[in-house]
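Missing here: one protein chain of the complex. Every other protein chain is in place.
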Amino acid sequence: MKVLYFAWLRERVGLGEEDLTLPPDITDVAGLVAWLRTRSPGHEAAFAHGKLVRCAVNQDFALPDATVTDRDEVAFFPPVTGG
Amino acid sequence: MKVLYFAWLRERVGLGEEDLTLPPDITDVAGLVAWLRTRSPGHEAAFAHGKLVRCAVNQDFALPDATVTDRDEVAFFPPVTGG
Amino acid sequence: MAIIRVQTEDFDLGAEYAALTQGRSDIGGIASFVGVVRDTAGGRPIVSMTLEHYPGMTERALSKIAEAACARWDLQGCTLLHRVGELQPGENIVLVLAAAPHRQAALDACAYLIDWLKTRAPFWKKERFTDGTESWVDAREADDLAVERWGAA
Partner (left out) sequence: MAIIRVQTEDFDLGAEYAALTQGRSDIGGIASFVGVVRDTAGGRPIVSMTLEHYPGMTERALSKIAEAACARWDLQGCTLLHRVGELQPGENIVLVLAAAPHRQAALDACAYLIDWLKTRAPFWKKERFTDGTESWVDAREADDLAVERWGAA
């Protein structure tokens, strides 16, 4: 699975992108977030304000109950501010 | 007095501009129009559809009762159509 | 603050944009509109459109409407150019540019100015059709309505 971070999520995680193997028991965005938070203090800080985190699965906006698989591209970012 | 004609009024009168001496008994736009109509069949044709004729005195829109003097620039034209 | 010109020559959007904005870093947005001669009028193919104006009065009227727009919206500058004479399909007729700190002011002022120019400005238009006939364009109701949306006439 490819996970992308943008804006201040990228800065807090310390990475723009990571390739991960999704644990088989994780099937939705909410589960993915819970797992990512355990990976480092930076991840934890990035996801601490869940209300301000948006998600896209394969470049479509996705809610916490959206399904994810190991072949997906999942991105996390703040609410868009426009150009 | 300088009298100007635009668009189809100019075409009907056959002139874009004429320098005239205003008869002393004419004091407003309505009087000026009545007098101009007697000057030629072209003038008469131009002013025949009074509802479609607009007037400006010294480059400001003017109504039939607006005062005119021999020193004014008076223009007649159809309703403006914009650019 | 406003640049106003009535001219027979063509104009260049990029050059006018540059003239309005050059050397400034306080502008947030620039809205523009370019009106072009279409190849048909009322469904009939045209050869050309001839625009006539009242030299002096037309420029004064354009200056007044530009002032009104600057007073109504927070503009940093605007440009109103209008061509006269005989124009072929595809040729530019009119240009409006409005610069403001915020986009809504620029967009609203630009729309207001072009609505006014296309309906209330002292111009008269004659269309020449491919069948050899020609006719003066009448004032249009739909356009008058567009101006009425803005409140003042």
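For clarity, chains are labelled A, B and C in written order, and residue numbers in each chain start from 1.
By definition in this document, a residue touches a chain if its C-beta (ideal position, glycine included) is under 8 Å from a C-beta of that chain, and two chains touch if they have at least 3 such contacts.
Just so you know, these numbers come straight off a predicted model, no measurement behind them.
Asks: Specify the shown partners of the omitted chain in the complete complex.
Replies: A, C
Asks: List the chain A residues touching the unshown chain?
Replies: Within chain A, the residues touching the omitted chain are 4, 6-8, 10, 56, 59, 75, 77-83.
Asks: Determine and list the chain C residues touching the chain excluded from the picture.
Replies: Within chain C, the residues that touch the unshown chain are 12-15, 17, 21, 24-40, 88-90, 101, 103-104, 106-107, 110-111, 114, 118, 146.
Just so it is clear, only the chains that are shown with their structure count from here on.
Asks: In graph terms, with chains as vertices and touches as edges, which category applies: line, ring, star, complete, or other?
Replies: Graph shape, chains as nodes and touching pairs as edges: none of the named types, so other.
Asks: Between chain A and chain B, tell me the centre distance in angstrom, where each centre is the average of that chain's C-alpha atoms.
Replies: Centre separation, chain A to chain B: 76 Å.
Asks: In chain A, which residues are in touch with two or more of the other chains?
Replies: As it turns out, chain A has no residue touching two or more other chains.
Asks: For chain C, give me the residues that contact two or more of the other chains.
Replies: none
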